[in-house]
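The complex is shown incomplete by one protein chain, all other protein chains being positioned as in the whole.
Per-chain residue numbering starts at 1, and chain names A and B are given in the order in which the chains are listed.
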Amino acid sequence: MAADSTLLLSLVEEFVSGLQDSKAKDAAKGVKDGQFTVLQLVEALGLSLTSSQAPTRARGVQLLSEVLKECYGELTEREVEVLIAFYENRLKDHYVITPPVLQGLKALTKCTTLPPGSAVSMLRSLFQDVHVQSLMLTERACVYSMLINLMETREAELKGLGADFVFGFVQSMDGERDPRNLLLAFRIAKNIIDRGYDLGKFTEELFEVTSCYFPIDFTPPPNDPHGITKDELIQELRGVLTGTPKFAEFLLPLIIEKLDSDVPSAKLDSLHTLTACVSQYEHKDLAEFLEGLWTSLRREVCLDCQHHLCEPDLKLVWPSAKLLQAACCASNRASHIVAAAVMPSLIEQYNSRTQCSHRRTLLEVVQRFVQSVRTSQPSVSDESVLSAFRDALCSIVFSALSESNSSLQITATSVLISLAQQTGLLLNSDIELAVDHLTRLLLTEEDDRVSAAVVECAGALAELHPAAFITKLIPRLKKEMFSEPMAQDHTEPSQQHSHHAMRQRCLSALAAVSKQASVVQESTPVLLEVLSSAHTGGVSFSVDEVVLACRSLQRIAEQVEDTEETGQCFHSVIIPRLLSLALQAALQGDSSPGVGSPLVEAAVLSAMVPVISSSCSRLQPTLAAQTASRAVSLFLDGDVSFLPDNSFPSHIQLLKKQQKDSWSQSQMVCLLMGCVCSLPRSVEVPQIDQLLSELEEMSCSCSHQLSYTSAAKCFAGLVNKSPQGDSLDSLIQRTMKRVCSELDSASSSVRIQAFTLMIWVAKALLLRYHPLFTTLTDKLFSLLDDTDLGPMAADGFSLLMSDFTDVLNRSCHADVRIMYRQRFFSENSAKLVEGFNAATQDKKPNYLKALSNIVNKLPKQVQVTELPALLSLLLEALTCPDEGVQLSTLSCLEPVLINPPAALVQQLEALVNRLIPLICSPAMNVRIASLRCIHALSHFPVHEVLPFRARVLRALAKPLDDKKRLVRSEAVLARGEWFLLGSPGGR
Amino acid sequence: MSGGARLENANPVIFQRSGERLLTASEEDEDVHDPIDDREIFDLIRSINDPEHPLSLEELNVVEQVRVKVDDAGSTVGVEFTPTIPHCSMATLIGLSIKVKLLRSLPDRFKIDVHISPGTHASEEAVNKQLADKERVAAALENSSLLEVVNQCLSSRTM
């Protein structure tokens, strides 16, 4: 022991006076090895510690502290107690001694043998005797480390200090500047908050002392020696500030203030912090600040977005514009503000840009703004927000319309629509200029997308500003349409083509602009003149062009506002004129066959039907009744008195069998159908019995398809509306008897005609749920086994389930019960299955086709519920060699596959087995449809389809090289999805 | 490629998308053989998602129809792509996505070459060499995290 004490003294001497730092290690080793104890060391230090020289005392304490740093784990509780008392005492000593004292205390905070109460006493001394921020960097770090150590092990004791602990900490860190120390300090603050230390009355102080660093502005020194990033500091501080709702009342005003900062990163930090605290805080914490936050955010968003709108390469222009437009929609006032702020710069941008893609983008932005201004306008509006920019906007639009870039032109048309829809914004002169531009484009622009946009634009503008269209556009279009493309024989095919295309555009434009009665008065005569010129040959129009003229008339009939005036126009002008022209053509066709007016063409007549039926369906009852009686007397009695250009021969008998089986008159029965089958049900059709009997006769005897089919449809259309009762029943029974006798006679030459009448009557009865319908169904089913008519019967099921535009639909006032398809399906599907099972092999395809025709037309919901029962049959249908059956079955499977019922999933194997061979079908449509189905299979539950992945991928490799592009692209889509199955990042 | 990292090019220029290919009468004709053409190849790759932005390669002008060359009869396809910035670290990944998309979408007979547009990337040669090495490509696609990113690029996004 004596020898050791000599050694000890010499170590102390060499360290303190000799300034040999390495002796500290030796001393520590001595303690560890048990050569002497720490208290013996303190004893040996006696002289140094009592020296009058502060540096000597400091050196003495330093030796002790360094030894403790090594040996704190080996101290007894008693030793610790003594040492703490010693150190606490030393804290009051000269300031040069403080650093080693703190080192020693820090070492002691790590002792597991820290006696109860010592943590508190240590901290009290610390807070009382040390002004932390006067210390050097490392000593300050030392203090923070002590706090952290003690918080880890002595939480309960520290909490016993109450709010004093928080206050002591706040004082200690107040003014801290070093980022390394800040990280430590933030950690302590976070602990205080998270672990529920009592903040007492120091909540605001704790907030102040930390929030003064917000937002963090720190750039690490070059080479980043400490590895501390700005982001770390931001995250730590954010953790503190957003850690407790108690800070809400201080933090939210701070955020509102900082949102206005000019430093983008500060703004961003504020927003992120806001996000973080919003997710922490409850509504009550936020409530009182919402308004302020909203104001700041809104201003922030607007300014920022406006800035983006002007960026040189239009980065972020879309998102910014969307935000601003949303703001526009908020209120009328908002739209004023935003428009005033944004429009000038957009206009200027547009005018200074030369690249079409930029201009187009800007124009689209403009359009959205104009639109959002519109939606925010109150209905009774004073001056439009956009008035100030009218001139500039118009000139932009007109200049864009004059560009050769089609996207730009298209965008300009939609801006024009939006501008025109701003009440009172555009002047008449603007509209006239616009009409000039539109006219020019209609006449010259070959790009389909542009002309479609122009037509749409003309339609929209004409609805609001009809005058200019009546005075300028219609006369001009008429003039151009009626110009001959020079002598036909000598013109180049391309010129002919472009002349035809121009007429096509004009015809659809005439329809588009005809929404107001005043325009219709001007446009329909032009269209009718196309028909009559075509008939007389005054100006030659192709069949295609005549059909388009009819379509335009039809569109007008459908869209025109329903007024007395327009009803009269159709009733007394258009319908008689159409009938007259058709009749003239028919009579001429009979007298001089071969010369051929286009108006005898089936395509033209079929296009006239919906013009008549749409207009008749909308006629007022008196006009409707008059139209019905005129039509009936024309067709039954040859009464031509109401027709214009009346130079017709007497004794016209349109429904009677014609000489030499001529059909040019008989086919006009389709126009009769247009007149009498679309009238409101309240309108009584005169001479109905005779009419029906002549129609029946024609449909069962005529050999001309359009004639007998139209007669059958007309018959069916009337039957559908005939009042319930014995006379209807006997009519049906009589007709069925005749039909059946033809059908049952294998040698009959009119079996097809009889079948056609039957299927249309069946359709008429099915729609109204007539009880006699079943008689017809039975006959239809029996025909599936018919050698000749079997396939036609199967297709008949498609007719039963489909809607038609010219007859037997709701807009023709037909009696259509809801869910007639489902009803038919549920009453007959079992019969079909039975029939299939009983049929001979060569007839089975008829049943499959019939079934797929029905299922195909069912609403998806019904398909999904009904499919399980029929699945095996449908799967069977996929193997049927008939391509029509395959296609129909595939098209009814596909929608069901997208959201497959369990029954289907169970049949996956069979589905895959049957679909894969169809990928190689000779029919392109079957290949496409089967690929779509296989694509849909990829959305089945993954575990179900995964076993098929390799097989399907292999099968899908082949159609990637299909000769048809459409097939290839389906294969690509399907294969892409199947690849993603079971693959990471896929499905 | 660490998640959540900052975007390299946070504010890219956005280009207009070309419309859908217009259907022609001959394409609907069963008997006509439609050759695989440049536009068809372009249509395969233009909708690939950029790994970083919610945009397609077409919208970022990374792929353009003029930089696609196909020889249907000779069974070769060449695609050049243009990274948005010359130091784009995603270049290899983008190239890989294009290559994988073409591998999955074209008949086996095709030889597919994917390159960076000359002079548009700092590591052009290294990236080209990697993309041309089918062994490395095969190994990369067996790396599930890489495959995941590629698959995401190839997934159809719902807009």
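FYI, contacts are C-beta pairs under 8 Å (C-beta built on N, C-alpha and C of every residue); 3 or more make two chains touch, one makes a residue touch a chain.
Basically, contacts and distances are computed from a predicted model.
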| item | value |
| --- | --- |
| Listed names "DNA replication complex GINS protein PSF1", "Probable cytosolic iron-sulfur protein assembly protein CIAO1", "Mitochondrial ribosomal subunit protein-domain-containing protein" or "H(+)-transporting V1 sector ATPase subunit D", with the criterion being the UniProt name of the chain not displayed | "Probable cytosolic iron-sulfur protein assembly protein CIAO1" |
| Among B:Glu28, B:Asp71 or B:Asp133, the residue in touch with the chain that has been omitted | B:Asp133 |
| Touch residues of subunit A, complete complex, unshown partner | 950, 953-954 |
| Residues from subunit B at the interface with the omitted partner, ascending | 108-109, 111, 129, 132-136, 138-139, 142 |
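Going forward, only the chains that are shown with their structure count from here on.
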| item | value |
| --- | --- |
| Where subunit A and subunit B are represented by their mean Cα positions, the distance between them in whole Å | 25 |
| Contact set on subunit B toward subunit A in their complex | 11-16, 19, 23, 27-28, 30, 32-34, 36, 40, 43-44, 101, 104-109, 144-145, 147-152, 154-156 |
| Residues of subunit A defined as touching subunit B within the complex | 313-316, 318, 357, 360-361, 407, 449, 923-924, 957, 960-961, 963-966, 968-969, 972, 975-976, 979-980, 983-986 |
